[in-house]
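Only one protein chain is missing; all other protein chains are in place.
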Amino acid sequence: MEGEELSRRLVGKFPAVVVEPFRETAGRVRFPPEILLDLFREMRDGLGFDHLGQVGAIDWVEEREVFYTLWSDREKQYVFLSTRVPASAPHLESLTPVFSSANWHEREAWELVGIEFDHHPDLRPLLTPTGYEFHPLLRSFQLHEPEGLEVKVRDV
Amino acid sequence: MSEMWINMGPQHPMTHGLWNLRVKIDGEIVLDVDPEMGYLHRGIEKISEDRHYNEIITLMDRTCYVAGIAWEHLFILAAEQALHVEPPERALWIRMLSEEFQRVASHLMWYAAFVQDIGLMSPFLYGMRDRDLVLDLFQSYTGGRLTYEYMRVGGVRNDLPPGFAEQARKVCDWLLDRFVEYDRLCSGSDIFHRRCDDLGVVKAQDCIRLGITGPMLRSAGVPRDLRKDRPYAAYDRVDFDVATAETADVTGRYVVRMEELRQSVRIIRQALDWLDKNPGPVMADNVPRWMGAPYAPVGREGYLLKREYPKGVGFSAIEEPHGEALAYVVNEGGEHPYRVKLKSPVFVNLSAARHYLVGYRVADIPPIMGSVDICVGEVDR
Partner (left out) sequence: MAESEPTPSSNPVLWVAKPLVTAARQFGKSLFRPSTIVYPFERLEDPKFRGAVRVAPGKPIGVGQVWDNYRGVHALNIDTCISCNLCAFSCPDLCIDMVTVPGGDPRHPKKCPQIDYGKCSYCGFCSDACPEGCLTMTTRYELSVSKRADMIYSPERLREVFNAKLPMSPIRVERPKNEDAILLDAPLCIGCNACARDCPTKCITMVDLPKPVPKGGEKLPKRIWKEPVVNDSDCVRCGTCISVCPKECLFWGTHR
């Protein structure tokens, strides 16, 4: 499916989406967060992109971007979708009603970038330990150790 | 008998790594499972934000410790898109050759571990022995046996040494001979079939619904392989078949992987022929020096004050030995990538554990999980 066709079929139903060409995929679809579930239902049932590749998130300091990758066996192509939520209220509807495989991806995006997925069935930390209260992939999370911290190594 | 939760792991022979499978059982029957990950979380995506592009290669090797060069390949493909670098053609073929060797090594490692899960000790040694030959080949041209640090943005570190093709062809012949013996030991045996048939079944539509990729999906009869469907490197110029099976069970995954081993050898032979005939550079010209080690001293402030760098994003997908791996690299014009997102196929295959474990017996868990081919390094990253 070429980018124009994807654009034609999506924009008719969802006027708010923007389709751009992107890196040997069918295109990059930017959409407002409100239409998430409807858009993905249309992608899955109408356009045949029925395989969820990944869900990830990027911290752009003022807002946070959540991106999705779908694959269609019929078209043999990926499509890249992304949306942005404000960092002050990083809430997004969970994709699990449409793609159940989004479960772990969203748990990971929640704990690493701090996106709150509403109506997620099981939003527990996946990779970080219990009680870990940071979101490590935020830009504000400093990788370097604080000044004055000294790691002591004892020789035996 | 009452229901109870038990922990299989983090230290358990079934896990092949460091993770914990919580299992709810009633007697011998599995009622529910809950994988607990994170024991091997090293924050590779975060560390990548603080490293130069070439330095991230060292992390990619450690992302999956049995398929290091496949992950290098994945990252390099995305990074080259983000940095607008075109590698020379010979580098593409060497990368493809490396990835196929890595697939052979990874599948042999899987074979060794899987047969041990179902109680066979000798094939474990055979698999490890033959994998060692492939690692020797890797050592001869990358310098490493497990962590290769071979690919670079814009090409590969060095060309193949003289005499490599001859050695590699001998290994290929030897391996094809071995695969026959493997099959005699496992799938030629009725005990194997009685143990593994109809175990851990995930049908094709469930695989797609759950996002499962790789040999698990192909064992359900879906001929999906990114090397065929979305060719990268030079896969569109070699001849190979996509291995599939119909049974969607543990035996099916075994059959698919054994066939993939043969197809990988087929690709390796074609790549060796091409590389013999087409010498050339393996590193692109015009690779900017700021891309990082080992070509540039970078890292002190002040170097970069007076320069502007091109921005870009890169998205790559490869057929890793375990399934489809995706990488997304955002280059915001600094020395370091702004964000590196890696999607591991095992991550998804493992998240569907409830669908292929529930209803079977506790003693079936090791063969089923063994057939999934877990690599915890790339799940936790």
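A and B are the chain letters, set down in written order, and residue numbers restart from 1 in every chain.
The criterion applied here is as follows: a residue touches a chain if its C-beta (ideal position, glycine included) is under 8 Å from a C-beta of that chain, and two chains touch if they have at least 3 such contacts.
Worth saying up front: this structure is predicted, and the values here are computed from it rather than measured.
Trainee: Out of B:Asp26, B:Glu86 or B:Glu181, which is the one that touches the chain we can't see?
Mentor: Touching the chain that is not displayed is residue B:Glu181.
Trainee: Which subunit B residues would touch the chain omitted from the figure, given the whole complex?
Mentor: 51-52, 54-55, 57-58, 122, 126, 129, 132-133, 136, 139-141, 143-144, 147, 149, 154, 157-158, 161, 167, 170-171, 174, 177, 180-181, 183-185, 187-194, 197, 251, 254-255, 258-259, 281-290, 293-300, 302-307
In this text, only the chains that are shown with their structure count from here on.
Trainee: Please give the residue numbers of subunit B that touch subunit A in the complex, ascending.
Mentor: Going by the criterion above, the answer is residues 37-38, 41, 43, 45-47, 49-50, 81, 208-213, 222, 224, 229-230, 313-315, 317, 324, 326, 328, 330, 338-339, 341, 343, 347-348, 351-352, 380-381.
Trainee: Could you list, by residue number, the parts of subunit A that touch subunit B in their complex?
Mentor: Contacts found on subunit A: 22-25, 50-54, 56, 58-59, 67, 69, 71, 73, 76-78, 80, 99-101, 103-105, 112, 125-129, 136-137, 141, 143-144.
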